[in-house]
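The block underneath contains the structure these notes are about, expressed in structure tokens.
Apart from one protein chain that is not included, each protein chain of the complex appears where it belongs.
To keep things simple, chains are lettered A and B as they appear, and every chain counts its residues starting from 1.
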Amino acid sequence: MSRMRTDTFTVNGERREVAYPAHHTLLEVLREELALTGTKHGCDLGECGTCTVLVNGEPILACLAMAADMAGKSIETVEGLATGPVLHPLQRCFADMGAAQCGYCTPGMLMSAKALLAENAAPSEDEVRSALAGNLCRCTGYQQIVEAVRAAGSELKTQGCGAKGAASHG
Amino acid sequence: MAEVKKPGALIGTPFRRVDAVGKVTGRTLYADDLVFPRSVHMRLLRSNVPHAEIVSIDVSAARALEGVVGVLTGRDMPEPFGILPVSQDEHALCLDKVRFVGDPVAAVAALSEEVADAACKLIKVEYRALATIAGYDDAIDPDKDLIHAYGDDRNFHKKLSMRFGDLDAGFARADLVLEDTVFFEGNTHLPMEMHACTAVPEGDGRVAVHSSTQTPHYLHKALTKVLGIPASWIRVIATTNGGGFGGKTDPFNHEITAAKMALALGRPVRIALSREEVFMCHRGRHPTLMRIKTGFKKDGSIVAQHLKTLLDGGAYGSYGVASTYYTGALQCVTYKIPTYQFDGARVWTNKPPCGPKRGHGTPQPRFAQEIHLDKAALRLGLDPAEMRLQQLQPAGAVTANWLKIGSMGLGPCINAVVEGSRWKERRGKLGFGRGLGIACSSYLSGAGLPIYWNHMPHSGVQLKLDRSGGVAVFCGETECGQGSDSVLAACVADVLGIELSDIRLCVADTDLTPVDLGSYSSRVTLMMGNAALQAAERAKELISGPVAQELGVPAGRLVFADRRVFDSENPACGRSFAEAVVIAESKLGTLGTTGSYTPPRAPGRFRGAGVGPSPAYSYSACIVEVVVDPGTGLVHVPDVWIAHDVGRALNPVLTRGQVEGGIYMGLGEALMEESAFRRLPKKLSNALVHKFPNMLEYKSPTFLEMPRIHTTIVEDPDPNGPYGAKEVGQGPMLPVMPAVANAIFDAVGVRVDQVPIQPWMILKALAEKERGGAGRFGPAEFPAVDYGAALHVPTPEEGGDGKARNADEVGIKGGTMTETRKEIR
Partner (left out) sequence: MLRLPELDFLSPSTIEEALQMLADDPSGTRVLAGGTDLVPNLKRRHQHARRLVSLGRLASLRGVSGDPAHGLRVGAMTTLRSILKNEVLEQHWPGLIAAVRSISSPVLQSMGTIGGNLCLDTRCTYYNQTEEWRSAIGYCMKEAGDTCWVAPSSSRCWAIAASDAAPLLCAIGARVRLASTRGERELAVEALLCDDGIAYLSKAPDEVLTDVLLPPAGTWKATYWKLRRRGSIDFPVLGVGTALRVGKNGVVEDVRIFLGAVASAPVRALAAESILQGHILDETTLVSAGKAAQEVATALDNTDFTMTWRRQMIPHYVAGTLRELADLPRVGLLGADGLEC
């Protein structure tokens, strides 16, 4: 049957040894081998942005990344955003400002937004739109997402864990 | 009019939606996130030919493949199903013929999805090809093979004709008669979540189906019919939908097949569709060709309208009969149209079936009507906004086609967008290449009739009051992102004066929750909301008696607020809500209430009157600003002003989100989204395939295409709505497409009478204008269709009684939604 590999993945700061078929993408390893179903998938072909996760702080699409290429790298998923029961400012702003409707694109949006805020804690509206342009949403029309990302940015900034602080979590 | 309920502390505030935390943490489990022990994976083999008889299916090699545990074909589920009682034309797996590329013919369950896939490729299907029916021309051609053995006339699935009032006299009074031929291309829902389900055998012969469906109740009915086991043995649980937009409102092949497979194997069976398969399931917007003819007086008032529609239905019935009626149903609820004729028809073609997408059947004629009005205003020298304002239907009116309007806030909507966009100063004065366009619309707050005829409530809510002070709320409603869970929880919490966190929801489970018909036709807020209010008011009453007695105050003076029950005249005198429940339970025993909602009876009494009535109609006005580059034909939309009469915004943040999402989808339909098909050269091939069933080439706007949206929420409470609330999920999208088209005309002086409006269409129209032509791009002709004799229904204005004058003379072939009444009962 499938050719299996065993590798160690660091997901949300936790090191996990995983045996998995060599042809699996990071998406399959996250959702199926690690049961981290917070990362969703909308096309499996790199066309919609739904499965965005962070690898070494950069947003990538889990459906296009060979899992074997990701071994040893620092992977961050939506499950790693909150600190225990305390929501990340992005999560709080998304929740309160209508940025999640059906919620299916939300994990990917959050991860793209986190990468943006790590570089630029006070993005303009245009900067948010450009940085998130690879993440499709069919519900919101995007406006409330833009507002939530910017609000989270200012919250992070006033908390004194702006660009630098956010990056250090990566 | 009945009094509109006043909100408590919660309703009308921007409270956090109850499902928000689950969604932002990744904890919410969608259908494909569920994993059950011993699950096997199912894949469907789908037809790769557009139209053929199945000669044979050989599954032996698939069965023999290691890892395969089960194989099913059509013979295993011969009972047909379909969402409408009159269109039971689908099989879970095709029986004897396939009708489009994507029609499922066999199913394989295996230990892994990879093995299931590989096994599907080992199945040999022998087909005998039939003629490919690619579009209107093929469908109307009397010599072509038939796609179905039923319908109104060969490949016509449905034909209908209805005349309201003395149309000829209406046209005779006109100062101006305009005629337009308009085309609206098909497009699809494209929810971010692909359909998925898991069927789990439970107990002795029972099965539970966890599925991303907007209509668990109707899926339950279809499963009952096809599986042939008692309904009480089947449980449908709708998982949180990752977007629906109408795309998950039919019972689907994969759901029924998974249930059958799970029963056959005695173990859970999961299936998750690929994005391409979602395009195959479709049931989205019907491509619709329209001929609209309207008579106007000099002052812009309408004296008569005759609308003909021709829908390309794809391969199955789905909601098509309703869709066809809907292309004519709501033309009269915005403006006064005293006489009206509607002729509608739907043809079969060898493409994925069409059905309801946001706006269900009404965006197409709305587009036709609103660009038509723009042209009329120009001809009559009237301001298009002003002209519309003068023609508004009054609140409480009954239209020529017998729809009863409740509250009607379109006037304030028009005023809001006219003011916001500075329409009067700016329209026609922005210079060549920039323009403003206006359009209006209306939509149902739920269909007045259920899909199958019955006298039961459309929505039911059950409350269980707990000694802890918590309230468990049971309802069949389905969350698909629109916020129905939050509306349900908020209505109950608002009435009982408790917090959202005190509410425990149990929803969308046909075993545990009372029926709600589903998340379609923008019905949930109004119908479920009313049911929830009734249940909560009953709970309040239940608690009030014993508590009043305990406190020694009249029950009528008790107030439920701040998690307390207290005397309004002496707020210190009271009990916590939890204590109040204990007092009541001690006195009355276990506490629970129910509430339900049935829409009022509509005044129409003619065949076809079942489509269009609603307890309340929402209204929207929209102004779009466009920038058109006349060199390339490229269009940019910098700003959209939208005002929507929602009756009452139960939560302003969520309401705005629905409005903005509607604008988004509307702009997609206006400028880029289309279900396009490839018909290979006929001499070489029969093939007919979706041109690009993927998210790269089916163009859904990104962050960068979205304009600034200026939203005004107008609140004209409707006596039928909970707290006066009406719908917001679908209506705000409808005026966007015509407003874009009208704005393009204002910008560069040419008309594109079809959507999506593509840059080359604008260039062609500009070139034609330069050559001295009309400067129009759009369909030239409407085919000759015999719609049959019209049903004559006198209007309320003419003193009609809602019945047709010639019902006995007009033989209507096939079914309407309502005429199945006798059969079903």
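One rule holds for everything that comes next: a contact is a pair of C-beta atoms (placed from the backbone, for glycine too) under 8 Å apart; a residue touches a chain by one contact, two chains touch by 3 or more.
Given the structure is predicted, the values throughout are model-derived calculations rather than measurements.
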Omitted chain's touching partners, listed by label:
A, B
Which residue of A:28, A:76 or A:155 touches the chain not shown here:
A:28
If you put the missing chain back, which residues of chain A would it touch?
2-3, 5, 21-25, 27-28, 41, 44-47, 49, 52, 58-61, 63-66, 68-69, 112, 130-136
Those residues of chain B which, in the complete complex, touch the missing chain
46, 48-50, 101, 113-114, 117, 272, 274-276, 433, 627, 629-636, 638, 672, 678, 680-681, 684-685, 687, 689-694, 696-697, 699, 701-705, 758-760, 763
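By definition in this document, only the chains that are shown with their structure count from here on.
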Which integer distance in Å separates the CA centroid of chain A from that of chain B?
31
Can you list the chain B residues touching chain A in their complex?
14, 16-17, 19-30, 32-33, 35, 67, 114, 189-194, 240-245, 274-275, 480-483, 653-654, 656-657, 660-665, 694-696, 700, 702-704, 706, 709
List of chain A residues in touch with chain B within their complex
1-2, 31, 35-45, 47-48, 50, 77-79, 81-82, 87, 90-92, 94-98, 100-107, 110, 128-130, 132-146
